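A single protein chain has been omitted; all remaining protein chains appear in their positions.
For reference, chains read A and B in written order, and residue numbers begin at 1 within each chain.
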Amino acid sequence: MTGQPDTATEPVIPDHFQAPHPATGTTHVLPGFKITLGLTVFYLSLIVVIPLAALIARPWEHGLSGFLFVLTDTRVLHSLWLSFFTALAAAVVNTFAGLVVAWVLTRYNFPGRKLLDALIDLPFALPTAVAGIALSSLYASTGWIGSLTEPLGLKIAYTPIGIFLALTFIGLPFVVRSVQPVLAEFEAEIEEAAETLGASALQTALRVILPALMPSLVTGFSLALARGVGEYGSVIFIAGNMPYISEIAPLLIVIKLQEFDYAGAAAVGVIMLAISLVILLFLNIAQRYFASVGGTNAGSAK
Amino acid sequence: MSLIITNVNKTFTNFPALRDVTFEARSGEFIALLGPSGSGKTTLLRLLAGLDTPNSGSITFEGEDYLKLNPRDRRVGMVFQSYALFRHMTVAQNIAFGLNVRPGKQRPSKVEIKSTVDRLLRLIQMEDLGKRYPSQLSGGQRQRVALARALAINPRILLLDEPFGALDALVRKDLRRWLKRIHHETGVTTIFVTHDQEEALDLADRVVVLKAGKVEQIGTPLEIHSQPSSAFVFDFLGSANKANGRIKDGVAHFDGFNAPVAGAANDGDYTLRFRPYEVHLARDGTGIPVTVTAVLPAGSNLRLELKGTDGSLFETQHQHGSAAHGFAVGDQLRLRPERVYAYA
Partner (left out) sequence: MTAKAARAPKTTGAVLLLLFTLLWLGFIILLPLINVLATAFSQGLPPYLAALQTEDAKAAILLTLLVAAISVPLNALFGVCAAWCITRFEFRGKSLLLSILDLPFSISPVISGLVWILLFGFQGWFGFLMRDHDIKIVFALPGLVLATVLVTLPFIARELIPLMEDQGTDEEVAARTLGARGWDIFFRVTLPNIKWALLYGVLLCTARAMGEFGAVSVVSGHIRGLTDTLPLYIEITYNQYDTIGAFAAASILAGLAIVTLVLKTLLEWRFAGELAASRRH
């Protein structure tokens, strides 16, 4: 195109134009960085950081020895052990059962499948107090199940077994929902490749599909475990709450608060927080390990 | 040892994917299934692997009714378009998979498996990469591992579904050469699916051309190329120039000149086809009057794009160094096909 350049009009600069900041050397093209970052940090500090700081600072009120005193109290130790062990047992059971449930929901078509699939989230959506009284009344000696098991000598309500069952209810969605999407996206061609190479359905499931599901199983397990350790509402009704026998750690915190032992309550809280963080750390490391062996999707590398 | 496919039909809901497909693959042959997308090539391959069943027809191998066997028992080695390597297994474990899953008595010993894997790693020239994971390999390397994995089970037939589709041009050429060599060494009957005619003609002993689920033509690459049996095959195999003319007594008559006809054809008016490289182009003399619209040096040849007086477009191909180099855009020339093809 030939001709004179158009000099009739200069480019119009909008009046809210922000020139690049010489200080940072970068331009934020979109507006609102400072204000949204500010609000976000403010909110998080107010709601999360400062309260947690109060928690972490409190146990040392009576010095290191005070904290250690709480830490070595057998009642405290037993409650932590109970909370952790029942949560672990429930998470393990949920991992196996959850795998089967996820498998069935993804691979088989049957009437009511969609309904069942929606139901999986119920333990997640149901308020913990509701779950608590439902389970407690179910397994009490007058309950539908309790009345069947107690004559056989198996007392469930007010024992660690009851706690275990409640935590199994709570943790069920975690494994299923972790595994489902991975299984649902698993490429048919991989299975067909295994089939043409001579593998039976069982061999394909165990050697080819299951290893690809490991990351999601570990994720689901960790989430269920973390949730179970701190669970209160669904457990408090079915647990016997007897010290040294069926008293969970969160309950101990509540009791200490009622006794105005803020430092003690905070001490137990800090330990529980530490346990949660360790579980998260474990999950993080596991996920990084799996990522290094070839990515986060199931299926073939392309 | 031959694979015989007779009158195979496959319909998906309302879509007929394969219609009366019949052909034979002799022992050790390399057959290419060539055709555009949707022509049924992959469907046919999946039927051969046992991943699908035909609605009617028979497939036999060495006289054995293949349709009675499931994929596990057919012992076909299949290489998928997406390679379908097992992501969480090393290269060596991938290759050994087919041997590891054999039921107890049929499973070779650990030593035997290792030696097979090593032999195949040498074959695919990846001896030092056995411990790598698929995510650490390039596309071409993954392709080779997929092939080695399929070969490990000593397959009776090798099925390849557009194996070079996802790779770039240079890698494809390399792998083509390499696949030819492998086939020569192993001698396995191979069925190779592709939509790339150059690939098919380069690799195959015989080509089966498919269109919309039907077999258009079967022949050696030479036969397919020089004697395409239909307009579809002609057009699919390369550029087609078209000009109207009349055939009388086996000679095509144009305005001012004649041209020999390939194959037999009845008298009549036709839209005749001819190849870009079977033409004579000159500034004067007889021929179709054309104007040069583009001069394109394309790799090993010189290509010219031309326009006739009635607006029809032509393409011609010339060797570098020929007289065609003197032509420029806007030149008025005469185009004479040296051989034409007639289809009803």
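To be clear about the criterion, contacts are C-beta pairs under 8 Å (C-beta built on N, C-alpha and C of every residue); 3 or more make two chains touch, one makes a residue touch a chain.
Just so we're clear, the structure is a prediction, and the values are computed from it rather than from any experiment.
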Where the missing chain makes contact, among the chains that are shown: A
Contacting the left-out chain in the complete assembly, out of A:L68, A:L119 or A:L206: A:L119
Contact residue for the chain not shown (choose from A:W103, A:F221 or A:F290): A:W103
Residue in contact with the excluded chain [from A:V76, A:L135, A:L213 or A:A239]: A:L135
Residue ranges of chain A at the interface with the undisplayed chain: 14, 16, 28-33, 36-37, 39-41, 43-44, 47-52, 54-55, 58, 97, 100-101, 103-110, 113, 116, 118-123, 125-138, 143-145, 168-169, 172, 181, 184-189, 191, 201-202, 226, 229-233, 236-237, 250, 253-254, 257, 260, 262, 265-266, 269, 272-273, 276-277, 279-280, 299-300
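Just so we're on the same page, only the chains that are shown with their structure count from here on.
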Interchain centroid distance [CA atoms averaged], chain A/chain B, Å: 53
For the chain B and chain A complex, residues of the former touching the latter: 49-51, 71-72, 74-78, 80-89, 97-98, 100-102, 133-137, 139, 142, 149-150, 153, 166
Interfacial residue positions of chain A with respect to chain B in the complex: 187, 189-190, 192-200, 203, 207-208, 211-212, 214, 293-295, 298-302
